Each structure stands twice: as structure tokens, then as C-alpha cells.
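Note that one protein chain of the assembly has been removed; the remaining protein chains are unaltered in position.
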Amino acid sequence: MEDSQTTALKAKDFASDQEVRWCPGCGDYAILKAIQKTLADLEVRRENTVFVSGIGCSSRFPYYMATYGFHTIHGRAPAIATGVKLASPELDVWVITGDGDGLSIGGNHLMHTLRRNVDLNIILFNNETYGLTKGQVSPTSRKGTLSPTTPRGSVSNPISPAAVALGSGGRFVARSIDITQAHLTEMLKQAHRHRGTSFVEIFQNCIVFNDAVFSEFTDRAVAPEAQVQVEHGKPLLFGADRKKGLRIIHGAWELEVVEVGLSGVTEDDVLVHDETNRTLAMLLASLEPPEYPMAVGVLYRDPAPTFDSQVLAQVESESEGRGLEDLLYGGRTWTVAG
Amino acid sequence: MEDSQTTALKAKDFASDQEVRWCPGCGDYAILKAIQKTLADLEVRRENTVFVSGIGCSSRFPYYMATYGFHTIHGRAPAIATGVKLASPELDVWVITGDGDGLSIGGNHLMHTLRRNVDLNIILFNNETYGLTKGQVSPTSRKGTLSPTTPRGSVSNPISPAAVALGSGGRFVARSIDITQAHLTEMLKQAHRHRGTSFVEIFQNCIVFNDAVFSEFTDRAVAPEAQVQVEHGKPLLFGADRKKGLRIIHGAWELEVVEVGLSGVTEDDVLVHDETNRTLAMLLASLEPPEYPMAVGVLYRDPAPTFDSQVLAQVESESEGRGLEDLLYGGRTWTVAG
Amino acid sequence: MSEQGPSTVSRSGAAGLRGGNSGRSREVRDSVVVRFAGDSGDGMQLAGTQFTMETALAGSDLATFPDYPAEIRAPAGTTYGVSSFQIHFGSVDVKTAGDELDVLVALNPAALKVNVSHLRIGGTILVDTGAFTARNLAKADYEVSPLEDNSLAPYQVIPLDISQLTRNAVAEFGLSAKDATRSRNMWALGLMLWMFDRDKLATVEWLGGKFAGKEGVGEANIASLNAGHAFGETVEMPASIPGYTVSKASLEPGLYRTVSGTESLAWGLVSGLRSSGLKKLVFASYPITPASPLLHTMARMKELGVVTFQAEDEIAAACAAIGASYAGSLGVTSSSGPGIALKTEAIGLAVATELPLVVVSSQRAGPSTGMPTKTEQADLFQAVYGRNSDTPVAVIAPATPADCFHIAREAVRLATRYMTPVFLLSDAYLANAAEPWHVPDVDSLEEFPVSFRTEPDGFQPFLRDPETLARPWAVPGTPGLEHRIGGIERDVHTGHISYDPENHAEMTRLRLDKIEGIARDLPLQGVELGEDGGSLAVVGWGSTYGSLYKAVERARTKGLDVSHIHIRYLSPFPRNLGELLGRFERVLVPELNAGQLVTMLRSSYLIPAEGLNRVAGQPFRIIDVELAIANAL
Partner (left out) sequence: MSEQGPSTVSRSGAAGLRGGNSGRSREVRDSVVVRFAGDSGDGMQLAGTQFTMETALAGSDLATFPDYPAEIRAPAGTTYGVSSFQIHFGSVDVKTAGDELDVLVALNPAALKVNVSHLRIGGTILVDTGAFTARNLAKADYEVSPLEDNSLAPYQVIPLDISQLTRNAVAEFGLSAKDATRSRNMWALGLMLWMFDRDKLATVEWLGGKFAGKEGVGEANIASLNAGHAFGETVEMPASIPGYTVSKASLEPGLYRTVSGTESLAWGLVSGLRSSGLKKLVFASYPITPASPLLHTMARMKELGVVTFQAEDEIAAACAAIGASYAGSLGVTSSSGPGIALKTEAIGLAVATELPLVVVSSQRAGPSTGMPTKTEQADLFQAVYGRNSDTPVAVIAPATPADCFHIAREAVRLATRYMTPVFLLSDAYLANAAEPWHVPDVDSLEEFPVSFRTEPDGFQPFLRDPETLARPWAVPGTPGLEHRIGGIERDVHTGHISYDPENHAEMTRLRLDKIEGIARDLPLQGVELGEDGGSLAVVGWGSTYGSLYKAVERARTKGLDVSHIHIRYLSPFPRNLGELLGRFERVLVPELNAGQLVTMLRSSYLIPAEGLNRVAGQPFRIIDVELAIANAL
């Protein structure tokens, strides 16, 4: 066991004594590093931090953290984490899940946790596959994906984790990438700062079963052109020289990519990101290369009272009420004389 | 048993011999009537029609139909119906569910069925409560709802069935009301005509546990002002004299209610419904009285290949392939001589 | 009379006087079974509850059982819309709601049709002739009115136009005819209170409160109650129908109240919470018949440290309860058969991670959806064996509504002391049945304080208490105890992932030993009635207690050598059970299932125990068990 902390902790102080056992080259390593750094930067206390996960390569995560950790069952982490919060709202609870764990078997718990707005940080590692069970298609796998269960190609349409989170009423929805450490760490901090369910989708490379599925927009070479980093109040500009931008097609409900400077387009024509607008967030979440850049950053943020705080408020507001005696001895009783 | 049909059937020919046992005054009666009429109008054959339901007052539905019917278990009807379609794609399969059955315990199956686009007609009776279990809150119950499980008021945000269906990638999403027979019947016909998952949300009054929750927009008196019946290619007009309309707030991603004629607003300013635009459909689904009218009609329709047809295409395309013998006798075998 | 048969006494003045001013005689009865039956809308549950209250106050022992229609609100007048409330009360100790009816109150033809077969020959029927209209008769599929043909000849019928009598009684309050007639349940109640010489003050008072504000309604109800009572009091009653006297039961002195199993179970959980010293109980559930009432009751106990959570499904409910226990609260989850089935994977996680969890299973008739409102005892296998792998849990079951309090406390004690899931098996009967309960002095109840691990030195998440084999409860938020647990097999000390074969073998053994070890912590199995050895033991569990006890009691009064043993601890069994059963020549195991406890007893002790199995969605009738006993001897 790690000893109670005294001085400020470094990233390594959040690493457990357990050997990390993901495949060499797995994107999970980078995420582990980012989260450990985030906790150190946030100066949280190990004993007040809990990582709850489901089942999957990604869900092995808690074993590698020097905090409290609960590796539960497939798809149920959000439900278990909800119980943790109802018992101890003061704890800092993180849920680690994958595209299979969180969206296939666990989709319903994810949806209802978001709708209730339980104060959790849910981090979904999206590698578009079931890594732990050796590479079957997941709900985020694209149509046509070849896998052991789809030898002739998947025929199902994928769902977008961020879109599902928004559709379920999520009030903090962000996106980042395993290999962009700085951005990822920033997103994790913002998620931690937000009260209520914070949902972060991380594009994570499964080097063994799904290598390079995201290279289209993650490869260093194409990244600047293929990603738009959204920020509240800032124009939706991207490209190496930030000359590309997103513009509303007026009248319609769509976005188009424009080149600032070309055919009279000025920066003012470029749409400014409003993270409190769910419709815009939905549109951004649906953008896909090659036609559009992939949107990363805080797509949506609009805090509201959390489920746990409201539930416990009802409890406390009554806590000066009746005791067990009042319950048992009160009401319609009678006495049999001795 | 009903005898095989010879001549065209009337609505009553789709009624089974079982006594209908909903509470007197329940909105389910009207829906039953509408569906029986729809099937008669569509001239479908009883033996090719299957009703699959979960558990709930609404899910008692199949017992009252003279077709094939399967009253299954809570929340699982879409999964069972998917199996029916994989076995017999030629069958006409209807799924009957409720806001609890379809969105609480069954939310994940609903989501994945929609994403896969299985060729089913899913009819969700939304009464914002758990009728059969005597009135607890459901995922569609509004915040503050008092119920046996929320004696001090529900603290969870509700979800909108239509919004969930759209968020899950549904390709036909419509809405209607138990008491508007003509409109309801029309929606059911359109749903039947659509290939792929057709999702219809019906506002249904639970007279015993949730009476009049929808009266705000269903009461005859206010209906014209409180409902907008959307139709593809037609302006989004409503109101007794159809002088009210919905207009885009330019630049923003929002709608506003305008009065045609007032302050220079003309009919041309009123937005024309485009049922192929998911973003618009999402916005329409999110409109709520009193500020906005409730949108009913086909919010979204954009057909795509169905799951069952694609799966079976893969099977057929191979069916001239190897036989069992090839499998067993082929490959690496050897013979032990006698 | 239901149990001892009538015993008329001389119309002595004393008896006469006790009968009030009417000077009419009263027959003395040891115990009586009355059923109020009418349409769902007729307020039969209300009349029944009030009669129960007055009866309790009059010092009788009693047992009640309501019977609702399966449909939410079936059409008026139909047979499947009939609602009834049965009460069995007496001076002797009453253990069941009774096999046969002595008096049936039938407020419409359907109520008569559905219930008359349960009336004993010679029993009394009170009918509201005003409700025997052509329409209502048709709805109940009566060709001719049973009041006209001879079909009711075997019974004493009291045909009164209660509807009209009620309207007359409330005329002054100017209610509509419909509203006026509404209070006929009170008229019938009034007459029944007179018939059994019960007081009506508590009811009058209660009606006043209930309808306070509702202009005239309260008064009208009180007026018709009084009218019904007066009707009996005056000479208007046919002399052939005497009043009855049921003298006080000899209950031990103390404070009493009537409790349903649901109430006493809820209170037992909260009382257990207090005795454990834990601050909070997180009750996570998903509505399902017949388990929902417990969730509803808990939802009203927020001030006692109870947080309720209506989850999206049973899996989430079980998981939330587990998460709460992990974080140091008492996690409780509750459901019925199909919902429990969904929880089994999560319960396996609680067994693997060794966290406390109380699982309340309210059994109902199955398989699958089955008959949700009907009772059954067929989920014992599910509780004991219904998980993948060798996954032992503790299983206990209350015997009566009042017993739920104690057994719920036991569930809390065992779950927290042994860091294990505990199944509490209730059923549809226990959930709804009620009986008087001798309210305990809560402060005198045994405490079983829980101590969280706080000392970092030498802490290992799976280092066990040598006595209980329980691992330490180390709660998130405790400095220095940061650790990881999970469903993958854990090292026997550190809890780290371990695929070591011998470690797995040892952990499997420890999990089994821990649960078996609980037996040392349980009371020895006693005998409810009869000797602790002999020709025949009738062995039961759960809500069949009353029927079995009474059946054995009757058999013994007939001189048969039979004992009643009722098992509350089903896994592990009390440590003396095998030896106790071994002292009987034959063992008969009546169960409301196809034979589950009997199977467990046979494999555990290799005794030729025989089952008496009834799977009809109803409690045993005493007589059925009595016959089985007679046949066995």
C-alpha cells in the first residue's frame, strides 16, 4: 500500500506498484501517463480519488494507479460509480471505459448516468474494436470493417461516442487523442473541473487489432489539416497556417469548410464556437475526414445541478425528521396490559 | 384460432378473441383501434404480421391482435424482433414498447436496433410513467414529478424518445398522439411503408397514474396553438388560423416562433420542413410547450439499406459455397487403412 | 369456528349485556374468518384495514391477507376486477389468514361468484341486493341471480339493499347518488363491527382525518358507518343471525401494532443499519411486483439515513448497491425473480470482491413473468445455486410478516460481519400479509458495530480476520489504504491479479469456508412445535410457517407424533440441523415449489426427506398439510 501523502505528489506517485501489461505500443500507455500527470498537476489526494472501470484492455487501467481502484464487470462501471457517489459524494470518481464496454453492453448505463448528471468523470478509450477479446467489431467500428465476427465486413452503422453523450443530455462533452499529450491533459483537467458528468472521448490506437484507424487525422503529417481544435468564443479555424475555417451554410443546418482569404472569405465569416449550444456541438461531433476536419476539444459545456447533490439535499433536508422510535412507536399502536 | 383470410379484412378482423383489459379510459384503447384500422387499410395478411412487445400495460398489446404475437420480457422486444427478422425477413414485424420498457431497461437494445437499421416498426407508448407497476417515474417523467419512488420529486432530467431515436441514428422518426386517430393512423402507415427501423413515439394518456400530463398540447382547446404538424416540403406553420410559424434565428442554431403578418413576417420567412435533415429533426424534437409548439408528424426520414437485408445478402452470396461434406472431408485429413 | 367449530353458550345476561343495549344474544367464537369482497373501486381494502384496526384494539390475535386483481384497474363489475380483504382473528393464536371463510361480505355479483366457494358450509353471506342489477349479473356471467335460484342454500344469506340504506343514511349531506353510494363499504363495515362486537371509535376518528377538507364526504362516511352499526344494534337484523363474541387473545403484555411484511422488513433494515453503526443505507432497486412496495417504503425513510435510487434496470440497481458498499455505506438491492436473474452477474462480483450486500428477493409465481401478483417459494435454488462458478452467499428467509424485522437485521449483521452478499427471501404473501407485532424496545436490540480498517501498517486488502475469514473493509477516502480490487482472481493477501493455480484453489476454498463458517454464528435450529425427535418432522421455510404450524398443531391434538421445524437460515444451514433431522423417522418438506429445500436437505444429509409440493400461486391450506401429515403417519 502507498503511504498517506504529505508533500505535493508527482505523476509517478500516482503509479501503482503493478507492472503495466498492455501490448507494447498500445495507445493506453500515453493515456495512463496523461492521467497521472493531470492528477499531479491538480494536486488531488490519492485517498480521495477512485477509478472505477468495466472490462476491457482500457478497463485494466485502475490497477496501474496508486489511488483507490475498482475493476468491475463489463459495461457496468457508471452504475457502480453512481453508487460510490451516493455513498460518498466528496470522492473524486473517474470512470474508465472503452467503446465496447461503454457503448455496446454498457450503453444504457452511460446514457442514464449522463441524463441524471451524476458527478463523475467518464473517460472512454475509443479504439473502434474489442481489444481484450481479440479484435471483434465494436459499436464505433466503421461499416465494412473486417473482423473475426464480420469476415465479410460489418454491415452496421457506427455510433459516435460524443454524439451519444450529447444525445443523452450530457453537459460536458470533450474529445482528445492518445498521442496529443498536452491537449489530452488539458481536456482531463477541464473534465475534472466540471461538476456533473464529464464525458471525454479519447481516440486510442490499438496497435494489434486496429492499427492506424485514426491515422487519417492523427498522423503528425496531416493533423493540422485534419483536426479542428474547438475553443469557446474562438473562431473554428484550423490548418497549418490556420487559414481554413468552418462556416454556417446560411438557411441550412450545415457547416462548410472555407479558406480564409480565398473568394472574399474573411475571418469574420468563420463560425465562432459556442460550447453552450448543443445543436452546434452535435454538428461538430458529426464532422468526419476527409470532407471535414475531426473536431477535438470541449464540444459542449453547460453545467447544471448534479444528481448526487440533489438526491442528498432531499435526504439532508429531512435528516432532522423522525427517528426509528417515532416510526415504530408512532402511528396506530395499542398496548396489551400485563 | 382465426381461420386463414380469404377476402379483404376489416379493422375488427384484426381484433383477437381476448377481452381487452386496460383501465377504462386508458389511451391504449385508441392506439389499439388505430393500429387495427391501419392494418386493415394496408390490407396486410394476419399470418405475415407479428407483434412483439416487452412488459408493461402497453406491452399487453399483442394479446389483443388477431395476428401472431409474442409478449416477451421487460425491455428486450427489439432484440427478440431482430431474431425474428434474421429468421424470416419477409415477416412484417411490429415492436410495441413503453417509455419504461423501451427507454429505461431497454434503452440499449433500442439504440442498437436503430443504429443497425433492422427492418422493424417500433411503436413507443409514452405516458411518462410505469403504468403496470403503479406509477413510478420513468425516463421521460419530468423533473419534480411526484411518484411512489420520488415522494419529494424526481431530480433526474427526462429524455425525449424521439431525440434518443435520432441520436441513435434512426432513419424514420415520427410522433403522434393517442387521441388524434387520423394523424396517428397516417403516421403508422408511413412507418409501415418505410424500410428499416421506423420509430413512432405516441403520447399516451395514463388516466390512472399520470392523467393529463400532455393536456398542455393535447387538449382539444389548445391543440391548434400548441402543436405543429410537420410535413416534408411544407412550411412549419401552426395555430388555429395557421398564422404562427417557426423561423430560423439566423447565425444561431435555434428556432423562434413568429406571427405571419406581424412586424413584416411573411410566409416565406417561415422555415420549410426538410425531413432528411437530422439537425433540424433534433431541434424540432426538442421543442416544448409553453414556449414552443410540440412537433408531431414525420420529424425525420432518410431510408438506407436494412441490417437484415445486408446480413442475408452475405449469406446468400455464399450459399452456393461449400457443403458440410467439403468442410468435414476437405482440408488436412488422412486415412487409416483397414 | 374456522378452527374449533361453533360452541354456543347459554344466552346468559352477561353475554347478553356485552352485546350492547339490543339485549340480543351473542355466540362465543374462538376465531373467525371474514372476507370483504367487492369491486376494485368499492374500497374493500379500506374497510378491511379498518376492521383489522378495531379488531386489534379489541385485543384479538389476527392475520390478514389482501387480494388485488392482476389488472391495474379492471372494468367495474367484472370477475377479474374483484378486490378482497381477508381477516382471521381470534382469542387463540392466529397464524394464517384462514382456510375457509365464516363470513363473506359481497358488494356485487362478481364478488359473490369469485368468493363463495371459499365459504364454509353454513357460513354467512352479506350481499348488497342493490348491486345485483341485470347488468352486474351479466358482467359476472350469472344467467339467473344466485339470490333467486337455490345455489346459496348451503349458506345463511343476509340480503340487504346496502346501496339504498347507505343513500338514506347520508341523504342530509346532499351528495350525488353516485357519491352517496360510495360509502356503502362503511355501512357494511359498521354492520360487521356490530356483528363481532367491535368498537368503531378509531375508525370514526380516522375518517374524520382522512377526508378533512373534503366537504361532507367525511361526515357521510361516518354517518353510513354508524347506520350500518345501528342497523345491527336495532332489531332490524333477522333473529337467525346472532352477534358473536370473540374474547381477547392472551398476547404477552407490551406495545403492539399491525405490520405487513413489507413494513417490518423496511424497519428491520433501518434498525440493522443503526445497530451496525453505519451512517448510510443505499437502497438501489428497479420497480417490480411484488418487490416495489419495499422500495416505496424505503423512499419515505430518508431521515433515517436511507438513500433510495430507482435505477434504469436491475443490473444498475445491484451495481449501485455494490458501489455504495465499496464506498462504506450499506448497499441493499431488492427485486423479484426475473429481476434477481439480471442481478446474478453483479452479485458474483460482490462475492469475488467480498463486499457486503443485502439482496432482498420477493418471490412470485414463475417461470419468466409467470403470475406477478401470486406467491411462490421457487427462487431458493436461484439464491443458493444460481450463479456461475463456485460462488457461495448466505441465504436467509423470514417466516412471518413480523419476523421480517428480525431477519432483515440478521441480513445486515451477516453481510457486514462477513463481507458477503446475503440473500433475504421474501415472497408475495409476506409482502402483503399483516399481523400484530409486539414492538421491541429498539435500544435493547443487539448491536453489531462495524469497524472500517484505518491503520495503514500491515494493511492488505485480502488479509482475513482469522475468526470470520472476512477481509478488512477499507473505504475510499482513508489515507494510506489506497488499493485496487476487481473481479479477476485476487492474490490471497495483496488482492493483486493472480493467475496462480494454487492461489485460485486457496481462494475458492476460503470463499466457501467463510460462508460455511457463518453457521458457527447462527442460533441452533430449534423445533417450533413438538418433540425434537420422533416419527415425523414437518420441515418448512419462509411464509408457509403459519399453515405448517397450524397443521402440526391440529395433528398433535389428534395425538399424532409430529413436530414442526422451520428453517430461517438456508445457507449455511444451522450446524445442528442434520443431527436434529436425523432423530426423526420421516421428514416431510412442504414447499410452494417443485421441491427445492427438500433437494438441499437430501444432498446435505442423505436423508430420505419427501416433498409436499404445491405450485398454484397460493399459500398452503392448513387442511392440505394436515392430510399429508395423516398420510405420512
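The chains carry the letters A, B and C, assigned in the order they are written, with residues numbered from 1 in each.
As a working rule, contacts are C-beta pairs under 8 Å (C-beta built on N, C-alpha and C of every residue); 3 or more make two chains touch, one makes a residue touch a chain.
Computed from a prediction, not measured in an experiment: that's the story for all the values here.
> Can you list the shown chains that the omitted chain is in contact with?
Counting the whole assembly, the omitted chain is in touch with A, B, C.
> Can you tell me which of B:L39, B:A79 or B:V258 touches the chain that was removed from the display?
B:A79
> Can you tell me which of C:D179, C:D197 or C:E345 touches the chain that was removed from the display?
C:E345
> If I consider the whole complex, including the chain that's not displayed, which of B:E90, B:D268 or B:E291 touches that chain?
B:E90
> Can you say which of C:T494, C:T508 or C:N576 touches the chain missing from this structure?
Among C:T494, C:T508 or C:N576, only C:T508 touches the chain that is not shown.
> Considering the entire assembly, which residues of chain C contact the chain that has been omitted?
Considering the whole complex, chain C reaches the absent chain at 70, 315, 336-338, 340-342, 344-345, 348-349, 351-353, 363, 365-372, 374, 376, 378-379, 381-382, 384-391, 486-489, 499, 501-502, 504-505, 508-509, 511-512, 593-594, 599-600, 602-603, 606-608, 614-618.
> Could you list which residues of chain B touch the chain missing from the display?
Against the left-out chain, chain B lists 1-5, 16, 18, 45-48, 50, 52, 55, 62-63, 65-73, 76, 79-88, 90-91, 108-109, 112, 311-312, 314-315, 318-325, 327-329, 331-338.
> May I ask you to list the residues on chain A that touch the chain which is not drawn?
21-24, 55, 57, 71, 73-75, 104-105, 107, 130-134, 136-137, 139, 148-152, 208
The criterion applied here is as follows: only the chains that are shown with their structure count from here on.
> What whole-Å value do you get for the distance between chain B and chain C if each is reduced to the mean of its CA atoms?
40
> Where the CA atoms of chain A average out and where those of chain B average out, how many Å apart are those spots?
30
> I'd like the Å distance between the centres of chain A and chain C, where a centre is the mean of that chain's Cα atoms.
Chain centres of chain A and chain C, defined by C-alpha means, are spaced 46 Å apart.
> Please output the residue numbers of chain C that touch at least 2 other chains, ranges allowed.
If we look for residues of chain C contacting two or more partner chains, we find 302, 312-313.
> Give the residues of chain B touching no fewer than two other chains, as numbers and ranges.
104-105, 107, 139, 152
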